[in-house]
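Have a look at the structure below, then the notes.
The complex appears here without one of its protein chains, the remainder shown in place.
Moving on, here comes chain A:
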């Protein structure tokens, strides 16, 4: 076995290695690459897949889209990526209407100043923008495509002097890298997390999400995001353009498979029926809901909003139907000596809140802030001191949102009257209370 000194000399040393070149991993590498305090640092991004060229966007929309919050848009514009997104395509939406299949209860989210609430962007568009910004800092960020890490060697705690203090990474093709800080951005089945022996609390939902690109019956000012909670799961329609919307329908595995197997007409009918049918209403709930609504309007006249009607769907893009299983997960720790987890590697949520990638971008904003300050202080980037600050801030933010999303998912998965009533009144009350809505 070669003396450690020789091995250390052979493997190139990076300041930061990001494992996982998805939206979150690529964005972190790009943010650090554009940071002034990282001007002379070496960053590597490991991506298992090939480099994708995004020169021309195909005319048809991709079926994988994300709802980007204004905060995420701010992060993306901080290093020039948002401009690219805008020059490609995106759909701002002003309003979000969420309602129950079992009652008339509804909640509408809308910003007072009629600003954009968020943006529906195809994941490919985001990746295209990120790739472009990574190319712009290629002297600082080295992207390794078709490179999968197969093994990690963790350093002993720093005071043991005679072995390498860095994280050793072995790639599938035998190449080795060393790094002062390893970032796990490799998704909910994160290898970094597993190799670091960080435990997760995870749960597989009995649900899969069906996605598809839909064409509306008639062109409209498509600037509302629609979500209806069915007993089998929420169905959401996210605007892509005046004539097209993206479908995200979370339902049981069996139903999801049926939906995929159906002919196009049957599929479209199922969607329209899911949004329009009142078969799940019961008189009891309807009356109780109506009474509550009149009570609110006495106390707070503006507390009930105008109900808009969702658009109806005419066609589905052939070949755009797909499904993937859903689960939730939360890592018990986000950091260890010389390791940090971000994005789905740290936390996985149900798509019903449209928060998934935004949590990841929030992780990036926080981690990059702490790493930038550490670099400006001349600190060792892998030091737990600032990594723990990142963990504390993000866990505080993420845990409540993930828990709430999980609770909502369970609450809305039932037809039982008491729970329906609870969520009916809850939804109506929340709709009437501005402070709560703003927080959401």
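Just so it is clear, a contact is a pair of C-beta atoms (placed from the backbone, for glycine too) under 8 Å apart; a residue touches a chain by one contact, two chains touch by 3 or more; residues count from 1.
In the analysis below, contacts and distances are computed from a predicted model.
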| item | value |
| --- | --- |
| From "COQ3 protein", "Propionyl-CoA carboxylase beta chain, mitochondrial", "Tubulin delta chain" or "Cell cycle checkpoint control protein RAD9A", the hidden chain's UniProt protein name | "COQ3 protein" |
| Which of A:62, A:77, A:123 or A:164 contacts the chain that the document leaves out | A:164 |
| Contact partner of the left-out chain, one of A:52, A:175, A:199 or A:385 | A:385 |
| Positions on chain A where the hidden chain makes contact | 8, 13, 36-41, 157-159, 161-162, 164-166, 375-380, 383-385 |
